[in-house]
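Note that this complex is displayed minus one protein chain, with the remaining chains in position.
Coming up: chain A.
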Amino acid sequence: MAAAFVGALTVFLAPDEWAGRLAFAISLVPFVGSLYLWSGFEAGGNALLGGEIAYATQIEWLEVGGRSVSWFVGLDGISLPLFVLTTFLVPLAILSAWTPVDTRQSQFYGLMLFMEANLLGVFAALDFFLWFVFWEAVLVPMYFLIGIWGGPRRKYAAIKFFVYTNAASLLMFIGFMSLVFALGDSVSSFALPEIAQAIAAGDLGTWFGIPPDRIAMVAFLAMFLGFAVKVPIVPFHTWLPDAHVQAPTPASVLLAGVLLKMGTYALLRFNFTMLPEQASMLAIPIAAIAVVSVIYGAMLALAQKDLKRIVAYSSVSSMGYVILGLVVFTEYGVGGATFQMVAHGLISGLMFMAVGVIYNATHTRMVGDMAGMADRMPVTVGILVAGAFGYMGLPLMAGFAGEFFIFVGSLSAPALPYAPVFTALAMFGIVIVAGYLLSAMQSTLFGPFELETDYEVGPAAFHDVAPLAVLLVAIIVLGVAPDIFFEMIRDAAVPVVEGVTIDG
């Protein structure tokens, strides 16, 4: 993280000509660092529920109203995969930026690295204040990335993104604060484990005359709405297509690959881990929202003509699976949801990058304008098709593993009534996904090349294709051997699930 911060500053001040290469080199440092953390990872259980925290560091920072705030970071089985995912995606995203980004390069790469540092902070922070600082700090570089380097309607998209997510953060902040206030003197810090355990121990008290269970419910709803915007779940998804379509490719990659995971990660950490009782009370509506997100997102994607919009809307759909996995509260559901976060991060990153490469070559993303791309850019197209299969959940790819775990978990969910019905409906989403992806692929990629251009459309440069290939390999590796992450995820997911069975 420190490397990314310092790197961001260095790149920001570096001249444009070699900013890209420098940024790429710097971004490898956190990646290697995270691999090192991974190799030495030995933690058990969930960080918030008394589990062992790997690489925990806690330094006193300051005190607010009798509660201390500290620089408290650490990783457990849920955060480590996302941590690695972030450090893995950023170098690739930077690589994919070499071709399209041609103005104000040092600023661009500086912001990318700055965002990486804050993203890592979000996943590692175990103190609410620290976490919130990082959480909000992610918005600032993204706002600039969309607003400066984005498409034609970039300003609108950037401001919409900023206002939406910021309002959501405020709501979430209020929700969480009401919990802390209601806990009163039983917590002495803003450390998330302490708060989570205090809530689990039933220390919620009355605050301003409001009974504890109502506070918990209000806080749950406020936080849920706050995170739902970030995820995003229907009907809070409207900022996403705008932001995605207007954002430059590398920013889209991070937006879909990592930023959306912040929402589901936070949902898991805050809503489902801290307030499992409220979550199971609201299980049916939440599952309904999840299924609606899956189906509706897929239907919207079906109706799009813009390749990037298709991928963007299908993110809404994929995130619906994650929510479904969370709400069923089974070992495989929660674990699968976390796994799906990583898988979707890789797959959507791949898709956005591939679409970006095609766009660079053809200057269009419209499905109707293109045909026969496969002739001109065989490697890129091949990878795009493979990625699309991954999206559809083809076995032996990461997407399949994630969705499979979720469905296994949700079919037999004690916490969710009518679980099989919800699962079946959600599975139907896969059919739609396959439908629209195949039809989009069919019309853009195959057949005779028809696009009339006054420039040469040829194979993409090596540094454009390389990140795609690396991602594809990662997707297949995760699909073939999901255990490299799933074991540790399950380790951390089980305590969350147990929290429900004890309470309800």
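The definition used in the following text is that contacts are C-beta pairs under 8 Å (C-beta built on N, C-alpha and C of every residue); 3 or more make two chains touch, one makes a residue touch a chain; residues count from 1.
The criterion applied here is as follows: contacts and distances are computed from a predicted model.
*Asks:* Since a chain is absent, check the UniProt entry for it and pick the matching name: "NADH-quinone oxidoreductase subunit N", "(2Fe-2S)-binding protein", "Zn-ribbon domain-containing OB-fold protein" or "Aminotransferase".
*Replies:* Of the names offered in "NADH-quinone oxidoreductase subunit N", "(2Fe-2S)-binding protein", "Zn-ribbon domain-containing OB-fold protein" or "Aminotransferase", the one UniProt assigns to the missing chain is "NADH-quinone oxidoreductase subunit N".
*Asks:* Can you tell me which of A:140, A:210, A:299 or A:408 touches the chain that was removed from the display?
*Replies:* A:140
*Asks:* List the chain A residues touching the unshown chain?
*Replies:* With respect to the unshown chain, the touching residues of chain A are 12-13, 60-65, 104, 107, 118, 132-137, 140, 144, 147-148, 154-155, 158-159, 162, 166, 170, 181, 208.
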